[in-house]
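Here is the structure we will look at.
Left out: one protein chain. Kept in place: all the others.
After this line comes chain A, so read on.
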């Protein structure tokens, strides 16, 4: 895979504020990359730097092998879908669609033919003569997409394009955007604060925080092997439980829960645990198992018992809040005949326990 977009040691300063810190990122041709992180993490700044709407203060950017570090946006041959869609209110849908083509000297007839074509596969065929204010949110979203795909740019940039849509529409547009990406064989960079969007749409997820790339990789790699506590807590829903613990021997830890239960952990090439080493154990809510029948009610090796605080059921899934303050979350398929105050005995597969350093937050 050749790199379509390559960022080398990119830095961005706003006065004294350091918005992007030594970003190194290689985006393969044809891939769908999601930039994800909490607000203020620099993901939008990074995207705008790719578009040329922000000037990077140090480092280098190439698109399709060409040096683009200080090239104005119009010469970068990229298309962008904005959060507010940024449709030109004084132009009809068709005029909006053909605008990028007309700007590049495509003839009127050819541009109109392309607009018809794009309108066909984005579901805008009957709407070409309307103005943006006469469209619904979803339709505006499609126009914004259409305006991006009408020419074949070197990359598509999406800046939280679904955040103004309602939940149901968001799920369907998610699939449409991904389908469009596959159909066009394009390279896409997609900014979102929603980790579900990032996980479901992207081939490669980049998790950012405070202007730094915390981890990047395939979505499931991030889920299965988070490199640090931030990524572990950010990826996955509901968020991972973090429990203070310390090492017993090289393959087991004692959790800082009532009764000091001990659980086994398996190591995959990491440094062996030392006895007494302080760690933070990460237990995903969906990985905790309820022990029923024999052995229920016992706290000991591999088991721990917690009281139920809150039960929320969606029908297919049951969310439980456990512990004295409800600090431990658990997700179960199906329905549970439980009441607040009941005590549950839990276990977890040793391979699914993540351990982090309490100070640095790094995986140990």
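Simple rule for what comes next: contacts are C-beta pairs under 8 Å (C-beta built on N, C-alpha and C of every residue); 3 or more make two chains touch, one makes a residue touch a chain; residues count from 1.
Heads up, the rule we're going with is that contacts and distances are computed from a predicted model.
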item	value
Name of the absent chain as recorded in UniProt (options "Outer membrane cobalamin receptor", "Fluoride-specific ion channel FluC", "Cytochrome c-type biogenesis protein" or "ABC transporter permease")	"ABC transporter permease"
Option touching the unshown chain, where A:25, A:41 or A:80 are the choices	A:80
Options A:100, A:161 or A:302, residue touching the unrepresented chain	A:100
Contact set of chain A toward the excluded chain (per top definition)	51-53, 72-74, 78-80, 82-84, 86, 88-90, 99-100, 103-104, 133, 147
